[in-house]
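Sharing a structure here in structure tokens format.
Removed: one protein chain of the complex. Kept in place: all other protein chains.
Labels A and B are assigned to the chains in the order they are written; within every chain, residues are numbered from 1.
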Amino acid sequence: MTSYRLGNAGSVNRGQPLTFTFDGKNYKGFEGDTLASGLLANDQMLMGRSFKYHRPRGPVTAGSSEPNALMTIGTGARSEPNVRATVAELYNGLTAVSQNRWPSLTFDVGAVNGLLSPMLGAGFYYKTFMWPAALWEKLYEPVIRRAAGLGKLAMQADPDRYEKSWAHCDLLVIGSGPTGLMAALAAGRAGARVILVDEGFRLGGSLLSESASIGGVSPADFAAAMIEELEALPNVTLMPRTTVFGWYDDMVFGAVERVQKHVGTPSPDLPMERLWRIAAKRAILATGSEERPLVFGGNDKPGVMTASAVRTYANRYGVAAGGKIAVFTNGGSGYRTAADLVAAGVDVTAIIDARAQSADAVPDNVRVIRNGAVVSTKGRKRLEALIAERSGFQEQIACDALAMAGGWSPIVHLMCQRGAKPVWSDEAQAFLAPDVGAAFIAAGSAAGQDRISACLKDGATKAVALARELGFAAYEMNIPEVEGEYDPAFAPIWYVPGARDKAFVDFQNDVAVSDLGLAQREGFRHIEHTKRYTTAGMATDQGKLGNVATIGIVAGMRGVSPAAIGTTTFRPFYTPVSFGALAGTSRSEHAAPVRTSPLHDWAKKNGATFVEAGLWHRSAWFPREGEKGWRDSVDREVKNVRRNAGLCDVSTLGKIEIFGKGAAEFLNRIYCNNFLKLPVGKARYGLMLREDGMIFDDGTTSRLSETHYVMTTTTAYAAEVMSHLEFASQTFWPELDVRFVSSTDQWAQMSLAGPKARAIISRVVEDDISDAAFPYLAAKPVTLRGGLKARLFRISFSGELAFELAVPAGYGEAVADALMEAGKDEGICAYGVEALNVLRIEKGFITHNEIDGRTTPDDLGYGRMLAMQKADFIGKRQSSRFGLTAADRMQLVGLKPVEVDKEFMAGAHLLKEGATPSMANDQGWVSSVCHSPTLGHVIGLAMLKSGRERYGEKIVVWDGLRGKEVAAAVCPPVFADPDNRKLQE
Amino acid sequence: MASLITCPHCGTRPKEEFSIRGTALGRPHPAVSEEDWHRYVYLRDNPKGRYQEYWHHAAGCRRWLVVDRDNVTHDVFGVTDAATFGRVGE
């Protein structure tokens, strides 16, 4: 027997046994165990392999800084790699497998790397794998990639769900050890809203692991009593299994709650994890401190752990880390561990104390080697013995576990995430929390307090002060008496000289002291350089365990204080957080909301196929029986619109109601063309520019009354245009009386286009809509038969006689049905955005295919719209720059294939005949292409250098990407009805 | 600043409700020189430290605001409605 379950120690629930598997083997544990304690109880010390040399490793800690005992938990889509066994809560049926080994954990071929370690030191890869050059990607890199990495991600869709929530409090207490519990209770009793958060599955922190008497009871019982009282306070929220991973601006903390990670069969009614954004007025960092490993030869053997870990396994989980445990210490922690082990009946073979003397109490019958050092360890997959040295004499001591106590580092990570650096204290021989202002303070051992009694007091005092600051009545806390606590003081020893084996500072990444030395010799002296060159501190524990030793050792090599070396940068996340928790519900189909038009159901029942357009689902085409593909449907729809009539849903276009006495003037400044004198009852096409003179968006704006306009925008730019109008109104011209309301969702809008449009719509509209009464560009409120008030616009995006009818959204479907019914005899059809696109290309109308943010009005043939005589409009002053007016700018043209059966595609470029493809010869590009059923061949719109001068020129449409080259003739961009006769009918 | 913004109209709201445009600059008079227009459209003081920036309470009151803040510490000194922010060139 090496490690084993103690008879009666700890607080695991022995009445609740659990079964679990590791690498296919069955084990038994208890409720309250972690996976690591459960494995240790079954004498399974070997839990992982290191990253680079694949060395056998066991757990070093009993907490969240664990670098070695990483496993994959769960199976299939629920499997999760790189779980720290030291914090994973054991549950019935848990399955775990080891990682980064092949073929098995006990026999790992990758361990051969260890033999090559003299050549694989820090930064070795920067100096090698360069010969021959071609082999890096073909050979070296694939091999390195396969060997690297830790666990396997299943890469399957996650069957569980995640959610997010905000929480608000007066005081956030991070950590539920002695400091946190006292702080929470003090503030809670004073009446403050308190949230107490702890990463552990059981509140109590270090109290669960320590032996002492607090107010006459054990630390664990004391914690239980405190928690009971906290639970009873309605203003206190307790959040176990919750890790605060980040401190963000304005005292917002990011936290993740593991709601069901400890459950064998997750409930579908609960999230797997919940992300919390906690907005706190004040916060106390009560995260305690981390025990530092000692850096000595062979310090990575399975069985070598921090003393506090050994103590935690014994006192909390009732597990002896070994049958014969040695202690290597530089302070009181080692002695306390020895005492606790002896009390539990575990054999402690020796205490090796690096110091010459100390006042720490030595347990009876335990041998102490003072001024001693461990210089080597024996054993491969399990520690078998250590070599201790004193005064030049070496001695082998048999042991199967070694508790190392290297001093304490306050856990100040969160406080240093926003730029403040921790401050070295010679007195504490540690980096202490920086001063980050009064709202967020450290307390207890996170603030450098070292004893339980001091932590209790510090937590209470600081919480009372914060509560008072927030206006809560002062509450006097009684600090309970602590008896039997030990003195955790230590004398730092960064590196134990005389190492006969590799001495590791970063266990997971296999960074040894020799690597740090090499980095210094090679000039990587800044601690960030040392880190990046050696990878020390870059493993999944982010240097929680080893960084302070790294800094101390580098300081020693350089002969300076650790203060002169400083720390590397602390950044979120305190411990790794799942993508799932951070993503929450916004994923896959729910990645973004779906917008559907008020005519969606109308389109659906007419058989529409839908297409995503931004957030919208738009009707794309309406297939009919016998049609072989989308082209058949689209051709039919186009022809029918040109011959008879078609109804298209255009509700997705942005609609903005504009009110106010200043509206006319405002629009005149917003659009580059004139809007001041637009008459009531008329619509006008407008171009909006950006201040740099490029087109921003286009659309029609109609004047419904002296002080009321309705603007339409493109579907894509509706939100941007609304913001733009608000920006211009509120910041440029607040003196203009103008207000805006987006009404996109309030109106169902449909375009009825085609020669029979008037005949059809007149059956639905009561008003006179003859050409005389309702000419081209008329825009007026109308009444539908039956009394419904609507808006009618005589505007066209197809080149046909067309009306756009807008009705309140709820009436949309009924009105569309009525129009379809009214047009039945005229051969009406529903048409979608694909046909709409064909119609507009045939007519040479532009969309954001052409308006790509780099085009001016003149580029598109709208140069005359630039009303430069206006005193001001957005974009006016930058429009006349040379680059925007140069003669060789690309201009909108039409393209027809020279041979009508040849096709080209949007995205092709243009070349002069006979020119070789090159950037210098690039003449332009094709922006929109369709098959024109009207003309019977493909047509396109293109941007061509000096295009308007080149009508009639034969040009090459070059599509090297898709292996196509087609000759085309340059023509004006309007293919159908260039004289606009149909619009005026 | 980056987490919570106190809108003068709506109170303290999460950052997600806002969109951000850039340096708060007054638009010059339309008749000023080319150079002044160029400076307005393209050149930025871009100080490290105290900074005024246009934020839009897009998912709130729809008002454009000027957030006066420090772009190193992210402290906010004040948030005002942009309509009251001074204009230049007139």
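Criterion: a residue touches a chain if its C-beta (ideal position, glycine included) is under 8 Å from a C-beta of that chain, and two chains touch if they have at least 3 such contacts.
In this text, contacts and distances are computed from a predicted model.
A.B. asks: Can you match the unshown chain of the complex to its UniProt protein name from these: "Ubiquinone biosynthesis protein UbiU", "Sarcosine oxidase subunit beta", "Fe-S cluster assembly protein SufD" or "Spermidine/putrescine transport system permease protein"?
C.D. replies: Missing chain, UniProt protein name: "Sarcosine oxidase subunit beta".
A.B. asks: Which shown chains does the chain we cannot see touch?
C.D. replies: Looking at the complete complex, the unshown chain comes into contact with A, B.
A.B. asks: Looking at B:Pro14, B:Pro30 or B:Gly60, which makes contact with the chain not pictured?
C.D. replies: B:Pro14
A.B. asks: Which of these touches the unseen chain: A:Pro492, A:Gly556 or A:Gly584?
C.D. replies: Checking each option in A:Pro492, A:Gly556 or A:Gly584, the one touching the absent chain turns out to be A:Gly584.
A.B. asks: Since one chain isn't shown, list which residues of subunit B touch it in the complete complex.
C.D. replies: Those residues of subunit B that touch the unshown chain are 1-3, 14-16, 19-23, 38-39, 41-49, 51, 53, 55, 71-74.
A.B. asks: Please give every residue of subunit A in contact with the chain that is not shown.
C.D. replies: Counting over the whole complex, subunit A touches the hidden chain at residues 51, 77-82, 118-119, 121, 124-131, 133, 136-137, 141, 144-146, 148-158, 162, 164, 246, 248-249, 252, 254, 275, 277, 417-419, 514, 518, 521-526, 528-529, 532-533, 535, 539-540, 542, 569, 571-573, 576-580, 582-584, 586-592, 594, 611-613, 690-694, 696, 848-849, 852-854, 878, 881-885, 905-909, 917-919, 921-922, 925-927, 958-962.
We adopt the following convention: only the chains that are shown with their structure count from here on.
A.B. asks: When the centre of a chain is set as the mean of its C-alpha atoms, what distance in Å lies between subunit A and subunit B?
C.D. replies: Chain centroid spacing, subunit A to subunit B, equals 27 Å.
A.B. asks: Considering the complex alone, what residue numbers of subunit B touch subunit A?
C.D. replies: 1-4, 14, 19, 21, 27, 30-31, 34, 37-38, 41, 54, 56, 58, 62-64, 73-74, 76, 81-83, 85
A.B. asks: Note which residues of subunit A are touching subunit B in the complex, please.
C.D. replies: My answer: residues 166, 248-252, 277, 279, 418-419, 691-692, 723, 726-727, 730-732, 734, 871-872, 876-878.
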